[in-house]
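Below is one structure, written out as C-alpha cells; the observations come after it.
The complex appears here without one of its protein chains, the remainder shown in place.
Here the chain labels run A and B in written order, and each chain numbers its own residues starting at 1.
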Amino acid sequence: MKLLNKLLCVAALLGAALGTPLAQAATELKLDKAPVSFSNASLQNGAKLFVNYCMGCHGASFLRYNRLTQIGLTEQQIKDNLMFSTDKVGEQMKIALRREDAKQWFGVAPPDLTLVARARASESGTGADWLYTYLRSFYRDDTRPTGWNNVVFPNVGMPHALWSLQGEQEARLVTKDDGHGKKVTEIEKLEVVKPGLLMPEEYDAQVADLVSFLVWMGEPSQETRRGLGWIVLAALGVLAVLAYLLKHAYWKDVH
Amino acid sequence: MSNDKQDVPGGASFSCSCADTNRRQLLAATAVVGGAVGVGTAVPFVASFLPSERAKAAGAPVEVDISRLQPGEMMTVEWRGKPVWIVRRNKEMLESLKKSETMLADPGSSRSDQPSYIKGMARAIKDEYFVCVGICTHLGCSPTAKFVPGAESGIGDDWPGGFLCPCHGSRFDLSGRVFKSMPAPDNLVIPPHTYLSDTRLIIGEDTKGA
Partner (left out) sequence: MSQINALVDKGKEVLGWVDERFPLSSLYKEHLAEYYAPKNFNFWYFFGSLALLVLVNQIVTGIFLVMHYKPDASMNGAGIPVAFASVEYIMRDVPGGSFIRYLHSTGASAFFIVVYLHMFRGLLYGSYRKPRELVWLFGMGIFLCLMGEAFFGYLLPWGQMSGWGAQVIVNLFSAVPVIGPDLSVFIRGDFVVSDATLNRFFAFHVIAIPLVLLGLVSAHLIALHEVGSNNPDGVEIKKKKDARGIPIDGIPFHPYYTVKDIFGVSIFLIIFAAVVFFAPEGGGYFLEFNNFVPYDPMKTPPHIAPVWYFTPFYSMLRATTSDFLPALWALVVVVAGLSFVSCKNVWVRRLCALVAVGTYWGFFGLTVFGKTPALFDFDLLGVHFGKGLDAKFWGVAMMGGSVLLFAFLPWLDQSPVKSIRYKGGLYKTILSLFVVSFILLGILGTKAPGYAFFGVIPGEPVAAVCTLIYLCFFAFMPWYSRLDKTKPEPERVTWK
C-alpha cells in the first residue's frame, strides 16, 4: 500500500500541475471575469438586449419563447415586447435571415447563439468570460471590410453590434522587444474615442446582463439541475451511511 | 482409428461408428458448401459498406468567382464535401517559397497528388492563385492559415508563412508543401481545376492536355 500512496501522491501532484495557471504562450488570451447574475432583472434585460441587438442576424433556434416565463416574464409580456418574427409563443427563437444570403454578406453565416456560452469555454476561462471580454473589445480598423476588428477574435466577421451603446474604441499600439531582440507591435489598450450612449461602467453592466442571458440560454435548466443536485447528494449520503452500517452488521461474522 | 473404441459413445438405441468414410466425405462436402453459402451471404452485407450511388453522385465540379479575392487573402469553397482553398499570393508570399525550399520534405512535389499540369515550386496554373484541397495529408484535419511570417506567428523565427495543422502540428508552406519531419507524409493535394475566364475557376474538372 505504500507504493499505492506514492502513486496517488504523484497523480495528485500532476493534477495540481495541470490545474495551476501555466506560464501562457503569447497567443493565450487574458479574459476578464464576467459578473454573471441569474437574477430575473438581469436576465430580462439581457433578453431584451439579445432580441434588439443580436437577433437581427443570430438565431437562438433551440430556445422557445415561452421558456422566458422561467425568468419572470408573462406570456403576454413576451408576445408584446420580444416576439417580432412569429406569433406562436411556443415557437423557437429563429430568424428570417437565410444562411446563403448571410454567407454572401458576411463571408460566414452568423452562428446560432443558443449554445455559444458553452462552446466558447476554454482553458483561458469560461464561455461567459470570453463573451464578456469579446463584446467589450471591438475597435475601429479600416483595413477590415466591416470597419471593425476585435482583440479577442482577430479579423472577426461581425461588426460591432453594440457600438451605439459603447461608442467607438481605437487601439493604442506599443512596440516592444519580444525577448529575442526583435521588435513586435502589440495592442496595449483600447480607448474610447467617440463616446456612445452609455458611460463605460454602464456599458459593462449591460454587457454583463447580455452575457448572463446567453449563459442562461445555454442550459435554461441549469439552476434547477444544481438545486436538485443537493437533494440527490443528501439522499445518497443517507444511503451511504446505511450501506456502511449494513456492511458492518454482516462483516462482524467474518474472522 | 478403430482402436479407440473405448471413447466411442453409445447407448441403447445408437452406437457410433467412427471410421465411416462415407460420413466423413459428406461432412466435408456439407461444410464446404455450407461455408460457401455463408460467404456468399456475407457479400451483400460487406458490399453495403461501400459508398452508395448517392454518395458517388455528389462529386460534381464547382465554379468559383475569384474576382473579389484580394492579394494576400484566401477563400474556401466546398468540393466533394471537402474544403478547397484559393489563395491569392502577393509578391512576398511567392518570394517566401524560395526561402522555405531547404526546409521541405518533398520540395519538387515528386510524390504528391497533383495534376500533371501543376509543376514547379508555385504548384499552380497561374503563380498568383494557389488552389489546393485544404485537408492535411496526415489524418485529414483542415490546416489553419498562418500567413504572417517570423516570430509574430508564434511558430518560430524562421517561419516563412504557410499553413499549420491544428491536430498534429504539420506545417506546410504557401504552396502546400510539407516541412521535413512532420507527421504529414506528403504535400497537400491539388485538385484538377481550370480557368473558365480570368476571374472564374472551375474545380473538379480540367481541360485535357492543358
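We adopt the following convention: a contact is a pair of C-beta atoms (placed from the backbone, for glycine too) under 8 Å apart; a residue touches a chain by one contact, two chains touch by 3 or more.
These numbers come from a predicted model, not from an experiment.
Visitor: Among A:Lys48, A:Lys94 or A:Arg140, single out the residue that touches the unshown chain.
Guide: A:Lys94
Visitor: In the complete complex, which positions of chain A touch the hidden chain?
Guide: On the chain A side, contact with the omitted chain comes from 3-4, 6-7, 10-11, 14, 17-18, 22-25, 59, 61-64, 67, 92, 94, 99, 109, 111-112, 114-115, 118-123, 127, 218-221, 225-226, 228-229, 232-233, 236-237, 239-240, 243-244, 246-247, 249-251, 254.
Visitor: Could you list which residues of chain B touch the chain missing from the display?
Guide: Against the missing chain, chain B presents residues 49-52, 55, 59, 76, 78, 80-83, 134, 138-144, 165-169, 181-185.
Just so we're on the same page, only the chains that are shown with their structure count from here on.
Visitor: Using the average of all C-alpha atoms in each chain as its centre, how far is it in Å between chain A and chain B?
Guide: So the centre of chain A lies 37 Å away from the centre of chain B.
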